[in-house]
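All protein chains of the complex are present and in place, except for one that has been dropped.
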Amino acid sequence: MSQTMEAPAIALEKVNKWYGTMHVLRDVTMNVAQKERVVVCGPSGSGKSTMIRCINRLETHQEGRIIVDGTELTDDLRALDTIRREVGMVFQSFNLFPHLTILENCTLAPISVRKMPKAEAEELAMDFLRKVKIPEQAKKFPGQLSGGQQQRVAIARALCMKPKIMLFDEPTSALDPEMIKEVLDTMVSLAESGMTMVCVTHEMGFARMVADRVVFMDRGEIVESGTPTRMFEDPQTDRLKLFLSQILRGH
Amino acid sequence: MNNPAAATVTQLTPAPTRERPPASVYGPMAWMRANLFSGVFSSIVTIVLGFLIVYAVYGLFQWAVVNAVWSVPTTAAGALDPTSCRLVHGVGACWAAIGDKWRFMLFGRYPYEQQWREALCLLLFIGLFWVSSDSRFWNKWLGAIWAVTLVVIFTLMWGGVFGLAYVAQDEWGGLPITLILATFGLALAFPLAVLVALGRRSTKLPAVKMLCVVYVELIRGVPLIALLFMANVMFPLFMPVGINPDKLLRAQVAIILFAAAYLAEVVRGGLQALPKGQAEAADALGLTYWQKTIKITLPQALRLVIPPLVNTFIGFFKDTSLVLTIGILDFLTSSKTAMADPTWQGVSTEIYIVVALVYVAFCYTMSSYSRGVERKLDRVRNR
Partner (left out) sequence: MSGTTIDPRLANARGAPKKGMKLSWADPVFRSIIWQILIVGVIVAIIWYLVSNTTRNLEQRHIATGLAFLGNTAGIPIAETLIPYDPATSTWGRAVVEGILNTFKVALVGIVLSTILGTIIGVGRLSKNWLVAKVTAFYVETLRDIPVLLQLLFWYGLLQALPAPRASFRIGSAVFLSNRGLKLPLLEWQDAHWWALGAFLLGLLGSFAWNRSANKKRDETGIKPAVWPAAVGLVIGLPILVWAAMGAPFTIDYPALRGFNFVGGGTVTPEYFALLLGLTLYTAAYVAEIVRSGIQAVPKGQWEAAGALGLRPGAVLKMIVLPQAMRVIIPPMTSQFLNLTKNSSLAVAIGFQDIVSISGTMLNQTGQAIEGVGIIMLVFLAFSLSISLFMNWYNARIALVER
C-alpha cells in the first residue's frame, strides 16, 4: 500500500442529497484511492446504500461533486456511459436476468456495450465463472440456482465488463447463513487480486480481513473512518461505540 | 486525502440538518422542472397537451354552462315550448330536456303516481350496497339482510299486497331495472358460482368436474348478447307448451347463468390462493368436507377475492345495459327512448352525458372501494 499521489479512483466532495425534505446525505466527503478496499458500515437509514448508489448514478445527488475515474458525474449521458463501463455493481437481491442463461447473463453487456464478438465474450464469461467456481452452471437459468450461486454469478457478471472499480451493496444480506461464506470467499480472492472495492456490509470479519479502511456512517454523514483495527478496537465517537456494541454482540 | 493510514475522520458532534433544501431541489419550481419540463420532448408534450386540455375544457364550459338552456317556458296550452333549445343546438346544451325527461329516464313506464315505490327501491339498493361494504356487517346476518331487502324490493315493485297497486312487469323500467338485474343476478348467481367452483376443484368426482369446466368455458366463450338472445328466444321453447315466461325473467335467468360462470372463476382463484395448510388443519381435526368448506376455506377464500368480486360486479352492472337489444327498459334503454320524444330533437348528447355520469358515479364508487380493500389486504399480507 504505497502512498502514491495519483488521482483517487472515487472522489466525493461535499455531496448532499435530499428525498423531498429528508436530508439523506450531508456534506459527504470521501476519497477512495486506486486499489484501495473500503468497507462502509452503519445502522439502517444511515445513507450508506444511497451514497454507494450515487457513485454509479443509480441515485442522483443534488449538491457537491462526485468524480469517478477522472470523470465527473453530471447529467451528461456520455459521461454516465463512460463511468458505468468502468464501475461494476453487485446488488443485495442479485438482480440476475431470469429469462437468460447464466452464460447469457454474463455475455450480454460485453457484447452490447463493449461490442465484443460473441465467441470472445463467452470465453471471457467462462473464465470468470471458473474464478467464482461455478463453470458447470453456465447453461442453467438463474431460477435453478441457489442464492449463494446466484450472487457469485452476479459478481462474475459484473467482472465480465472488466471494471476498474467494484461496488457491493450489502451482497450477503439476502443470503441464507450457510451460503454467506462462499460469497465472502469470492470477494476476498477478488480483493487479493488488487481490485478497487467499496463494500457496504455488516460482515465485520470480512472487513477485518480485507479492508484497508472502514467508514462508519450515521444519519447521512460520515462519522468516523480509519483502519479496521483502530475502528473496532478504539472507537472514538459514542455513535460508533453504540453501533459496534449492537452488531458485535457475543463475538 | 489518499493516505489510507492517515485517513482518520472523527465527527464527535453530528452535522446540522439543513431542513430546507435549496430551491433547485425542492419547491414548486423544482417540481415543475422535474415533472413537467424534464427534457425537450417532455416540455413539448406538456405544452401541447396543456393547450389541448385548456381548449377542450373551455369549449366544454361554453357548451355546457355559458350557452346552455336550463329551462323552457310553457305555452298557453300547458305544453313545453322548446324553441329556445332548438336555437342553441350545437352551440349550447339543452339541459331543459333533462329537466323534462328525468322521470322517464329513471323510472321508465312505471305508473306516474306509483313511481315513489321505484324511488324507494333505489334507496334500498344503495343502502344494501353500503351495508355490504361495511366490514362491521360481515357475519351471518349479512345473508339475512340481503334476503329481507330483496324481498321488500320485490314486493314494492310488484305490489298487489299491503294496499299497494299491482304493477305488471312489462311496465317496470329505468334505473331500478338495472339494479335489479345486476343485484338479483349477483345474489342468485353467487351460490351457483360457489358450487361450480367447488365442483371444478373436486378431485374425487371427475364427472362433476368436467361438467363444471364445460359450463364455465361455454359461458365465458360467448358474448352476453348471445345468451340474452338465447334466453329470449329459447326459454319459451324450454317450457311446457303454453307457459310463456316474462321477458324480465328470461333476461334475469340469462344474466344469472352468465354471472355464475365468471364468479365461479373468481371464487376458484380465491380457493387456490388459500394456503393448503388451512384445509389440512381442518382435515386433521376431523371435519367433514362440508363443515371444512363452509366454516374454514370458503370464508377465508371469499375475503381474499373481494376486489375481483367487486370488479366483476361492476362489469355486470355495466353489462345489464345490453338488455337494450331485447327490448327491456333498463336505465340506458329508457334514456334512449326518451331521446325519441319529438318535442326534444337532437338532445342525444345531453342525455348520453347524464346517463354516463350516473354510471360513472356508481362504478367509480365501487371501484374506489375495491381498491381500498385491496390496499388494506396488501398491508395485512405484506407485514
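Letters A and B mark the chains as written, and numbering starts fresh at 1 in each.
The criterion applied here is as follows: contacts are C-beta pairs under 8 Å (C-beta built on N, C-alpha and C of every residue); 3 or more make two chains touch, one makes a residue touch a chain.
The structure displayed is predicted, hence computed values, not measured ones.
Within the whole complex, the absent chain has one touching residue among B:221, B:286 or B:342, and that is B:221. Among the residues B:29, B:45 or B:87, only B:45 touches the chain that is left out of the figure.
One chain of the complex is left out; on subunit A, the residues touching it are 56, 58, 81, 84-85, 87-89, 91, 93, 95-99, 108-109, 111-120, 140-141, 143-144, 154, 157-158, 161. Although one chain is not shown, part of subunit B still touches it, namely residues 34-36, 38, 42, 45-46, 49-50, 53, 204-208, 211, 217-218, 220-226, 229-230, 233-234, 236-241, 314, 318-319, 321-322, 324-325, 332, 336, 346, 348-349, 352, 355-356, 359-360, 363-364, 367.
The rule is simple: only the chains that are shown with their structure count from here on.
Averaging C-alpha coordinates per chain places the centre of subunit A 51 Å away from that of subunit B.
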